[in-house]
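My structure is below; once you've seen it, I'll send some questions.
All protein chains but one are shown at their positions in the complex.
We just call them A, B, C and D in the order they show up, numbering each chain from 1.
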Amino acid sequence: MNPDANLAIILPEIVVAVFGTIVMLYDCFVPNSRKTTAAVSIFGLLLAAIALFWLWLFAGQSVPVSAWNGMIVTDSLRLSFSISFLIITAVTILVSAVWVEREDVPAGEYYSLLLFATVGMLLMASGNDLVIIFLGLETLSLSTYVMAGLRKTDLRSNEAAMKYFILGSFASAFLLYGMALVYGATGSTNISEIAIKVANANFPALLLIGGAMMLVGFGFKIACVPFHIWTPDVYEGAPTPITGFMAAGPKAAAFASFMRVFVLGFPLINGVQVSAFLHDSWITALSIMAILTMTFGNVAAIVQNNVKRMLAYSSIAHAGYAMVGFVAAGMAKTADKREEIIAAVAFYMLAYAITNLGAFAIVTLIAEKNDRRTEFDDYNGIGFRSPLLSFSLSIFMLSLLGLPLTAGFISKVLVFQPAFEAGSPLLVFLVVVAVVNTAISAYYYLRLIVVMFFRERVTEWENPKIPYSLATVLVFAVLGVFYLGIFSDGVIRLFKSSPSAFQLRVSEPSVQPSIDMTKAER
Amino acid sequence: MEPTLASYLALSGILFTIGAVGVIFKRNAIGMFMCIELMLNAVNITFVGFSRFYNDATGQLFVFMVMSVAAAEAAIGLGIIIAFFRNRISVDVDDASILKN
Amino acid sequence: MITTLLFFLFAGFAIACAGLMVYHKNPLYSAISLIGVFIALACIYMLLAAPFIAAVQVLVYAGAIMVLVIFVIMLLNLEEDKPLTRLRHLYLIGSILGLVLLAQTLFIFYAVKKSPQSAQEQADAGLTLNIGRAMFTEYLLPVEIAGVLLLMAIVGAMVLSRRLKETRLDIAQKEKRR
Amino acid sequence: MKENLLTILILLPVVGAIALLGHHLFWKRESHLKWISLGFVSLEFLVSLLLLSDAKPSANGFYFEKNLRWIEAIGANYHIGVDGLSLWLVLLTTFIMPITIVSTWHAIEKRHAAFYVFLLLLESAMIGTFVSLDLLLFYLFFEASLVPMFFLIGVWGSDNRIYSAVKFFIYTALGSLLMLAAILALYFIHADATGIRTFDYVTILNSMRLGNLVLTAQTGALLFWAFAIAFSIKVPLFPVHTWLPDAHTDAPTAGSVILAAILLKMGTYGLMRFNFMLFPEASREYAYVFIILALIGITYGALVAMVQPDMKRLVAYSSVAHMGFVVLGMFSFTEQGMQGALYQMLNHGVSTGALFLLVGFIYERRHTRLISEFGGLANVMPVYATIFVITAMSSIGLPFLNGFVGEFLIMLGMWQSAAVAHPWITTMIAGTGVIFAAVYLLWMIQRVFFGKVTNPENEKLLDLNWREVGLIAPLVFLMVFMGVYPSPFLNRSKEAVVSIQQRVIGGEKGGAIADFIKSEEVISQLENR
Partner (left out) sequence: MEEIVKTLFPLIVYFTAIFLAFNGVLIIVAYTVLAERKILGWIQGRIGPNRVGPWGLLQPFADLLKFIFKEDIAPDKSTKFVYFLAPLVALICALMPIVVYPFGPPIKTIDWSFLPYGLGEGIRQLPLVIADFDVALLYVLSVTSVGVYGIALAGWASNSKYSLMGGLRSSAQMISYELAMGASVLGVVMMAGSLSLTKIIEAQTRYPTRWFIIPQFIGFIVFLIAAFAETNRVPFDLPEAETELVAGFHTEYSALKFALFFMAEYVNMFTVSVMCSTLFLGGWYVPGLSRIFEYGSIPYAIVSHIAFLLKIFFFLFLYIWVRGTLPRFRFDQLMSFGWKFLLPVAIGNLVFTTIMVYLGIF
C-alpha cells in the first residue's frame, strides 16, 4: 500500500505545527521574550495563510484534490473554514498579548498550544477520514482544556478547565463510539467511501446508531442544546481571550467536520431506503436541536448578569443559527447548491468569529487582572468615558444581533436564504424560529449598549490604556465587521470558488504529487 | 457457540454503558476520568471486533490512535485535576460550583 | 469451545470489574478495578487475533495511564466519595442514559446477530507486521498527527504542572482561605 | 455626476461624520463640531437641490438611477434612484437636517461629537432608505436608521429615555424582521418563477407586470401583511403606535424633529412604494382594514392628545392623528387622495417638525413641558406666541396654510374612493378629526399663551433670539408657500403617484405596452450579465 504522500496538500498544517514547535523551543532558549514569541507565531500563521491561498489557487491543478489515500482533501469546505481558523488564531494571539503580560502566563507554551490547537482545527476541516477528524478534534480539545485552565491560581479557571475536560472527553467518547459503529457498518473510515457505502452498508442499523452517537459528540463540541451544559460555566471561568477563542475557533472547527461527516458522508441517495431513512433522521434531529439551541440560547442569555456568560449563551444561540444553514446544506438537492450553502455557513462562522473576537478583546481589556470586571454593572456608563472601546463593543453587539451594514446581517441572510429557498416546510419553520429568536436577542445585546451609554457610572472609572496589539485587533475587527457587512461579495465568491472534491471522485489517482515519497520507500 | 461479532459488540456496549453511567454517578474528577477511559476502551473493543470481522487493519490503527489520545488525555487531565486540587483541596465535582448562578 | 469459554471468562471479568469500578467509592479501588478491566480487555483482544493491540493495551493503559492515575490518587491522598446530596437528579439522568445505552446495545446485538454477514476466515490483519506496514504506508499521516498530539500534550502537561511565581494577590487569597 | 448624485448624497454625511470624529480625536475643540456638521448638512442640502434640475428618467422611470452589483452571491444590487415620490422626501430630509443642527446649538450639553456623528449617520441612512431600489438595500438602510436614533434617544433623551429607546428599537426591529422574511420569500418566489435571483425591486416589479411572476392570493396577502406590519409600526398606525409618544417625549428636540419629520415617513413611503406596487391585489383587498385603523388613529390620536398634560406628548399624539390622515389618503386609491397623502407627509414634516422645535425652545428655557406650568406666555414672548400660533394653524389645516391643501386633497380623494363601500362616512369621520385637531391645539394655545402670566417663573422668559427665529423662519415660510402655491410640488410627484395609483387599482394593464418594452430590455440586461 502506498502512503500517497503529498506534503503540499497539508502545507498549512505543517507550517503551523512547525511554528508551534519553533515558538516552544525559542521560549526555552530565550525565556521571557513574550513579544517575540507572539510575533513569530503570527508570522507562522501568515505563512500558513499564504500556503493556504497557494492551495486555493492550485488545488486541482498542481496540488491534487485529495491525497494521503483520500484522508486529506482540498475542497471549499476545508479552504474556507481554514482561512477563518488562521484569522481566529492570529487575532487571539493579538488579544492575548495584553493578557499574557498581565497574568504572567508562560508565553512560549501558551502560544505554541494555541498553534497546536490551530493545527487541530485545520485538520478537522481538511480531514476526510474519521481518523484525521478524531485526531484533529483531540489535538484541538486537549490544548483548549489546558488553555482554559491556564490561570492556575484562579479557582474559576481551574474549575472551567476541569468541567471542560470531563465533559469534553465524555463527548469525545460518544463521538468515538459513533465513529466505531460507522466504521463497522461500512467497513471504512474514509468519508467519501462511507458516502458511497451508505447505500449498501453491511449493517445499516449500526449506521443509524453511529450517526446518532456522532451527533451527540459533535453536538457537545458545537455546544448545541441539549449538549450545551458545559458552555456557560466554561466560558465564564476560562481566561477571557481563551473564551473568545473557544467561542470562535473550536466551534467553527467542529462545524466543519460535523458538516463534512453528515452532509457529505450521509447524503441522500435516491431510491435507497437506508440512505433516505438515515438522512431523514439526522435532518430531523438536527432541526429540533437547532430550534432548541436558538431558543434556549437566547432566552437564557436574557437573564445573565455576567458579560462573558451572556456571550456564552449568545454563542450557543449562534450555533443554532448556523445549524439552520447546516440543515439546509443537508437538504440541498444538487452538489452546487450544497457547496454554496457550505460556503455560506463558513462565511457565517467567519463573521461570527471576527465579531466575537472583537467583543472578547474589549472584555479582556476591561476585565483587568484575574477577570475581575466582567459583570454588566462593571460596564455602567463607560460609554463616553472610553468611547473607542464602547463604540466598538456596540458595533460588535449590533453585528451579533444581525443589524444591517454589519457582518452579522449578511451572514444571517446568507444562511437563512438557502434554507428558505429549499422550500421545505421544516426549513421555513426553522427560519421563522431563527428570525423570532433574532428579535429576542435584540434585548440582551442592546442591554449592554444601554448599560454602557445610557446609564451613569457611580463608581470611579479609569479609561484603560489600549495597547497597540489590542488596537490592531479592534481596528481589524471593526473594519472586518463592516467589510463583511458591505463588501461581502468578494469573500463569498472566494469561498465558493475552490474546487469541490466531491464532484471529482476522491479515489481518483492524485495528479502530479509534488513531493513523491513513494520513491523513498524501498 | 463461538463468540461472534455480536457478542463482542454487546460486551463493548455494556462496558460503554457502565462507563457513561459512571461518569454521571461518580462525584470525583478522577473517578469520572477513569469512567471516560473505560468508555474509550469499550469503543476500542468495537473497533477491534470489526477489524477482525473485516480482517482490516484500519480498526486496529484507529485503536492505536485512541490509545495515544488517551495517554495525552491522561497527562493533561491529571494535570488539570492536580491544579484544581492545589487550589481547592478537593476533587469533588460538587465543590466546583462557583460558576453557577 | 475454548475460545467461547475464555471469552465469557474475560468478558465476565471485564464487566464485573467495570461494575466494581463504578460501585467503589474509594478512588483507589476503582482504579484497581479499572486495571482489571484493561487486562481482561487485553485478553479479549488476543481472542480477536489482535496481539499487537493487546500488548499495547496493557503497556499504555495499564502500564502508563493507570500508573499515572494511581500516582495522582496517592499524591493527593484522596478520600472516599461523599454520597450524593445536592445533585440527586443526576441519578435520574444517569439511569435514563444507562437504560438508553443498554437498549442501544441490545439493538446493536440483535441487528448484528441477524445480519447474514460472516467474519473473514483469514485473521492476519492484527499481526505486528501488518499493523506496522499499515502504520507507515496507508496511515502514515495519522501516525504523524498523533506525534504532534503527543508533543502538544507534553507542552500542555508541562504548563499545567509548572509552578509559577505566585503573585501577591494569590498569596493574599490563600491567606484568606486559611 | 448625474448618476452619482444620489451616492454622493448618501455618502456625504458619512464623510462628514468621519471628519467630525477625526476633528474630535485630534483637536478636541467642541465648539467647532456644530459648525462642521452644519457645513456638511448645508452642503448636502445644496447638493440635493440639484435633484430638482431637469433630468431624463431612465428606462425604469427613475431619475439619477445607478445600478451596481453588490453581493452577487445572493443577487443583491446597489440600485438607487428617485422618482416623484421619493424626491420630495429626500429634499425634506436634507432640508430639515440643517434646521435640526441649528436647533441643537445650545441644547446639547454633553458628548457633542457623538451627537453630531449620529445625526449625520442618521441622515445618510434616511436618504438611503428613500432612494434604495433594491429590497435588501432598502432593508439595510431602513434598519440602519434605527441605531443612531436609538443612541440619540438613549443618551441625550430625558428621564425615561432608556425605556423609550429600547421600546423604540424593539418595536421597529421586530417589524422589520418580519419584512426581511417577506423580502426573502419574495426573492425565492421570484427566483422560482423566473430563474433570476435578485432582490432588485424594479426587476421583481417588472416580472410581476409581465406576468412572469404571479402571486397567489394567499401568498400575496401574506407578503403584503409582512411588509405592511413593518411599515405600520413605523408610521405608526393605531394599535402599534405606543412606542411613538414615549420616543418623542424622551428624545431630545433634534431627535423628535427628525423622528416626526422624516423617520415616520419611511413607513408611509414604504407602504406606497412597496405594498401598493408589489401587491396591488392584496392592497385593494385589505384597504378597508387600513382605512379603519387610520380613522381610529385620527380620532384616538386627537382625543388622547386633548388630555395630555405634556406639550411634547400632545404633539406626539397629534402626529399619530396626522399620520392617520396620510394613511387614509393613500388607501383611498384615488389620484387626489394619494397626492394629498404625499403632500400631507411633507406638511407633517414641516409643521410637526416646527411644533417640536417650538416646544424645544420653551423646554430649553424652563426645563419643563407641562402645560400647567405655563400661561399667558403671549405677554412675555410675543414673537414665540405668534409663530406658535401660525404653526398650530398649519397643523390644524387652516386655509392658506399647507395643512389645508393636504387634508383637503385627502378628503376629496376619500370622498370619491372606491376602496370602501361608503366613502362619505369615512370622510365625515376624518373631518371630525380635523375638528378635534383644532380643539386640542387651540385649547393648548389658550392655556399656554393667553390669559395672565400665572407662574412667576415665566415672567422673566426671554423671547426668541435671532438664531431661533432664523431657524423657524424657513419652516414658516414653507408653511405659507405650500399653502398658497402647491402645484410645483404636486406636479413633480404627479407622474409617480399616478403610476402607483394605476398599479394599485389595476388600471395599468391596458396601457402597459411601453412598460412591456422597457421591462423586456431590463430582463435581457439582467440575463446578459
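We take it that a contact is a pair of C-beta atoms (placed from the backbone, for glycine too) under 8 Å apart; a residue touches a chain by one contact, two chains touch by 3 or more.
Since this is a predicted model, take the numbers as computed values, not measurements.
Engineer: What shown chains come into contact with the chain that's not displayed?
Structural biologist: Counted over the whole complex, the chain not pictured touches C.
Engineer: Among C:19, C:63 or C:98, which one touches the chain that has been omitted from the display?
Structural biologist: Only one of C:19, C:63 or C:98 touches the chain omitted from view, namely C:63.
Engineer: Among the options C:15, C:28 or C:119, which residue touches the chain absent from this view?
Structural biologist: C:28
Engineer: Residue-wise, where is subunit C in contact with the chain that is not depicted?
Structural biologist: 1-2, 26, 28-29, 32, 35, 39, 51-52, 54-59, 62-64, 66-68, 70-71, 73-75, 127-129
Keep in mind that, in the parts below, only the chains that are shown with their structure count from here on.
Engineer: Just give me the whole-number Å value for how far the CA centre of subunit A lies from that of subunit C.
Structural biologist: 28
Engineer: Can you check how far apart subunit B and subunit D are, centre to centre, with Cα atoms defining each centre and the answer in Å?
Structural biologist: Each chain's C-alpha centroid was found; their separation is 65 Å.
Engineer: Multi-chain contacts in subunit C: which residues touch at least two other chains?
Structural biologist: In subunit C, the residues touching two or more other chains are 104, 108, 112, 117, 134, 138-139, 142, 146, 149, 152-153, 156-157, 160.
Engineer: Which residues does subunit A have that touch at least 2 chains other than itself?
Structural biologist: Only 131, 135, 138, 142, 145-146, 149, 152-153, 181 qualify.
Engineer: What part of subunit A is in contact with subunit C in the complex they form?
Structural biologist: Listed in rising order, the residues of subunit A that touch subunit C are 1-3, 5, 10, 17, 20-21, 24, 68-69, 71-72, 104, 106, 109-110, 112-113, 116-117, 119, 123, 129, 131-132, 135-136, 138-139, 142-143, 145-146, 149-150, 152-153, 181, 202-203, 205-206, 209, 369-370, 521.
Engineer: Would you tell me which residues of subunit A are touching subunit B in their complex?
Structural biologist: 130-131, 134-135, 138, 142, 145-146, 149, 152-156, 158-163, 165-166, 169-170, 172-174, 176-177, 179-181, 183-184, 187-189, 232-233, 236-237
Engineer: Could you pull out which subunit A residues touch subunit D in their complex?
Structural biologist: Those in contact with subunit D are residues 340, 383-384, 387, 398, 403-405, 409-410, 413-414, 416-417, 420-421, 423, 431-432, 435-436, 438-439, 442-443, 446, 449-450, 453-455, 488-489, 492-493, 496.
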